[in-house]
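Here it is, the structure in full.
Only a single protein chain was left out; the remaining protein chains are all shown in position.
So, chain A:
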Amino acid sequence: MPSDLVVRPARPAAGWALLSSELSVLFRRRRTWAMLAALAAIPILIAVAVRLSSSPPAAGEGPPFLDRVTQNGLFVGITALVVSIPLFLPLTVGVVAGDTIAGEASLGTLRYLLVGPAGRVRLLFVKYAGAAAFCLAATMTVMLAGALIGAALFPVGPVTLLSGDTVAVAESAVRALLVAAYVTVSLLGLSAIGLFISTLTEVPVGAMAATIVLSVVAQVLDSLSQLDWLHPWLFSHYWLGFADLLRQPISWASFGDNAALQAAYVLVFGALAYGRFVTKDVLT
């Protein structure tokens, strides 16, 4: 080996290389692109369907905000997010989060990352960061695809908020980004659950399915009024609660409640994943 390649640095690097490699592997996978493309298709389908239908949807008909789409294209993204939150977003997030550790274990690359040595705790952090980045990418994909198709098919102009106030297009873009941030944060708890489940198995499909099923179960429980004592503790409880961000002035209460709940889930399931993964025998 040439001499410049044989020197071993005296100190270890900070280790950002693993994170950037994780992101590049995640976003270079065809599966990731397929999921993002499917998500992008949701606002496009909504916009095209509304555009082609003879009568505009009446207020209160179809998903929330649908009636506003024809008046202002900027609502397509928000409508599409509302449609995606119960199933499509948890589905894609479940696939990515469930795959984190179990996917590496089933390929056998987990043993080579650990022998690297990646460090088990660092690997958990990096894997979780990757899943969180996907949550952001997924939400932004729906929002951006919605904005683009909305601008293409419908008039764009000042937006009338839920409180009746009207804001300029620039301000409405900020509101849309806030909604996307809210939805991204909403998915962080589910990602932590997926990460934990992923440390339990070497079968990624099993971890993905379990994560997705849990997201559905949480929403079902949230809809049973007999269990209303449980509702504030369900990670899906605030999933659709971003309407406060579309009022003037903005009410941050639901954003805060949601963030606190998600942070609690991240802490609890992060700790469980840590407890499981640092002592786990890697035998694949």
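Everything that follows uses one rule, which is that a contact is a pair of C-beta atoms (placed from the backbone, for glycine too) under 8 Å apart; a residue touches a chain by one contact, two chains touch by 3 or more; residues count from 1.
As a convention for this text, contacts and distances are computed from a predicted model.
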UniProt lists the protein of the undisplayed chain, choosing from "ABC-type lipoprotein export system, ATPase component", "ABC transporter ATP-binding protein", "ECF RNA polymerase sigma factor RpoE" or "Ferredoxin", as "ABC transporter ATP-binding protein"
Missing-chain contact, candidates A:P86, A:G119, A:G157 or A:G206, resolves to A:G119
Positions on chain A where the hidden chain makes contact: 1-2, 4-6, 8-9, 12-15, 17-18, 20-21, 25, 28-30, 107-109, 111-119, 123, 279, 281-283
